[in-house]
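Worksheet: one structure, shown below.
All protein chains but one are shown at their positions in the complex.
Up next is chain A:
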Amino acid sequence: MEALRENEAEEKEEEKKAFKISDELQDLEEKLSKIQVHIPNMLDCPIEFDWSSIDTSQLPASYKINSAKEKMMLHIAANFCRQYTHLCPDRKELFLHPLNECGVEKFVSTTVRPTLLPYPELYNWDGCARFVSDYLTMEPLPNPIEPPSCLFSPTTILKYQRGNCFDFSMLLCSLLIGVGYDAYCVYGYATREMCMMDETREVCPLLKKSKETVKEKTEKYAVKPPRDLRSKFELQQAAKKEAEIQVAKQKKQEEEEERIMEAEKPKPDSLYGLRVHAWVLILSGKREVPESFFIDPFTAKSYSTTDGHFLGIEALWNHVNYWVNMQSCLNGCKDLIFDLGNPLRWEFMLLGADKPLLLLPNEEEEEELADEDLDNLDKEEEEKGSDMPPSWVEPIQISLKEFETRCPQGKKVIHYKKAKLEKWAPYLNSNGLVERLTVFEDQDCTKVLEVRQWFKNREDLLEMRQVNKITEVTTEYFSPGHVLGLKAHVYKSTNPETERTMEFYNETRVDGLQKRVENACEMTEYFVGRSDFLYYRHTNFGKRTKRAQILVANPDQIKECFHRNLEKPANEDVVERIFMISEERILLTYHLQENYITASKREFIKRADVDNKGNKIIMTPDMCLSYQVGSSQEDKKLIHLYKMMLKLMEEEKHLKHQVWESGTEVLEILKIREEEEGASKLTVSIYDTERNEKGKKQREAMERQMQEERQRQDEQDLDYLAPFIIQMGNIEKMTKWQALRLKEDCLTDFKYRLIDKANIIQVRFEKETQELQKKQQWYQQNQLSMTVEDEEAYITYCSDAMFRIRILEMRLNRHKETAPQKYIALEEKLCKDPRLSEYLKLYA
């Protein structure tokens, strides 16, 4: 027993561990991903996918055989290839008809399957490219200096979510042509970084900063600077010295930079210029593309056609034709001209469609396009009468779920220069994390500088969190709509009374608060767009005691700044007021008048209300020191000053309260944040039919209800003949006699049932009556010796029994009335029954 118990305990512990493990799965995943960092060489990737093992049996016939037209095409291609090798014996063999997944030769142009998918994100080239690069896992070419021997259909590639650069390009090209771009697959040469999708030397696009341009202009009547009265010689000497130091510094800096550059330079590539790559070219013209450009399908980035990463082009093709580059690629792609109609530069394979011109579909076609896009595309191509056979590939289909999940298993990692970017599908992580960028200090990615996380669909509207690992400062950004209009929150720790900055969406707040900066003994608030022109409030707390609420209510000094209110004269418009609460002083500074350099000032000193003789002091001139600009000491009357002071004192009280409110607001926000962070709930759009649990339930309930309704209806028109037909067995060959018999049976059965029912009611009725009679007899016998309660019980029983009897009587009577009617109705129904009617008609 003991041992058993121990075992049980161990098991429980193990269970607990298992829970813990599942909790820590996230962390583990992260760790694993970090481990992968050290083996960026994709060639050594441990999970090698075996393409030969894929199941091709389910694929349609067009994948397995060639149609007559396709055979013709292959023939032409072979001919073209022969001529080409004869004319240009030095060049590499063309990439014309590789094997597909079923081992059948297919011409590359027919592998392109222009498709329009129903997702708005895929309507533009950048969206398409991003999708392709996210959705597929990159595989390097089996031989980096040769094109692959086989090229699979885009559908297969999509199914297994992996492929090489050719697969990427074919899929992307299919999508781009589908949405109307003039896109081509390009087969050529590129640098190692491009071929290997090695972005470790690129700066992460999320880290790039936009440059600001500063403009300065000089005016005609600008004043000249005052004359410089210093010695020119001395200045020159000083400048010389300065310059020398500067030069030395610069030299040092340059050296340093050079050293860094050297360190960052990639190792020389022995296969430079030989590495085969495939990418996509988009020509200008269609879809308002102003200038031709390349898209690298791995990274979804666009490059100009003169970019140095692309080292040469062998050939390019789309779904209608194939062109071989006849221009020199000594200079990379810089000198290439993409006028495909020029046979000197581009050798085309099919004559019919030399340069694909911009086809303006007439209105009819356009309408059709809108109606039935996919099928129409095929038809159109056929109608064009080009020699190219229609694509053998099935239409590309991507379900909504697959589209949303994006990356294989919903996760993707990209390495950049000193940075790592991880992506997740929305709703994959329970805290809504969709992207995480880790910035490192060094090239080897060991020391973390900064982590940025992007979230989606969070209930607390958290959009991004940035953690600086050096200063330990966390910055959180929120979308509009958070409680109290919170926009950003910068903090070191979530404890109250520590350093923090909160930014707000000031448009949504009544007080127009934009920012609140806080530390242990200070609080600064910035406002925007207030009707009282306040834009800045600084509160100084003297010594902080422990409890926040108490101290916040006792500020030491409050300073407020105002913008100019143009309705008041500058001399009466306060720019700054300082309430020195502990010193019992109030300082006012007014706005500067036009062309004045000194501002009016006023200082109120609150004194004891009682003077040394015990008289009440109301206001004396020395309680207010003022400096009035412009006017020669024309003091305001004391009464005005007194009124002003009263008002200011009122304001002071109000301000104290305001400050206290601000403090409590901070605490409240912190509390709310803590709760939200603990819960980390995700929101689901009501339009999201997959994830909206409530909607789903409702829909399911409705479906269930519908089904029940249907069932009930089925029951209602119950087949009353069924049991008899079963008894009789075969009904197909029913004789007239049998039909009659069936009808009779059915009717008799019904009659018996009616009689039974009547009998049952009768029996019950009699029973009730008998019981009542018995009770009545018993009552009469014991009437004298009965208590009041018993009597009452008897009376209630009697009335109940009478009620029941009456009901039964009524039911019986009604049954008697309706039974014949029901019988007749059934007879009629039977006569009209399709199974019996023909027999019975004869009988009738």
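In the analysis below, contacts are C-beta pairs under 8 Å (C-beta built on N, C-alpha and C of every residue); 3 or more make two chains touch, one makes a residue touch a chain; residues count from 1.
The rule is short, and it goes like this: contacts and distances are computed from a predicted model.
A.B. asks: Tell me the UniProt name of the left-out chain, picking from "ER membrane protein complex subunit 2", "Dynein regulatory complex subunit 3", "Ribosomal RNA-processing protein 42" or "Elongator complex protein 6".
C.D. replies: Hidden chain, UniProt protein name: "Dynein regulatory complex subunit 3".
A.B. asks: Hey, which of A:Thr471, A:Ser531 or A:Asn595 is the one touching the hidden chain?
C.D. replies: A:Asn595
A.B. asks: Sort through A:Ala222, A:Val510, A:Ile686 or A:Ile726 and give me the one touching the missing partner chain.
C.D. replies: Selected residue, touching the omitted chain: A:Ala222.
A.B. asks: For the chain left off this view, which of A:Val203, A:Ile639 or A:Met706 is in contact with it?
C.D. replies: The one listed residue touching the chain not shown is A:Ile639.
A.B. asks: Could you please point out the chain A residues that touch the chain left off the display?
C.D. replies: Touch set of chain A with respect to the missing chain: 219-224, 226, 592, 595-599, 616, 618-619, 627, 629-630, 632, 637-640, 642-643, 646.
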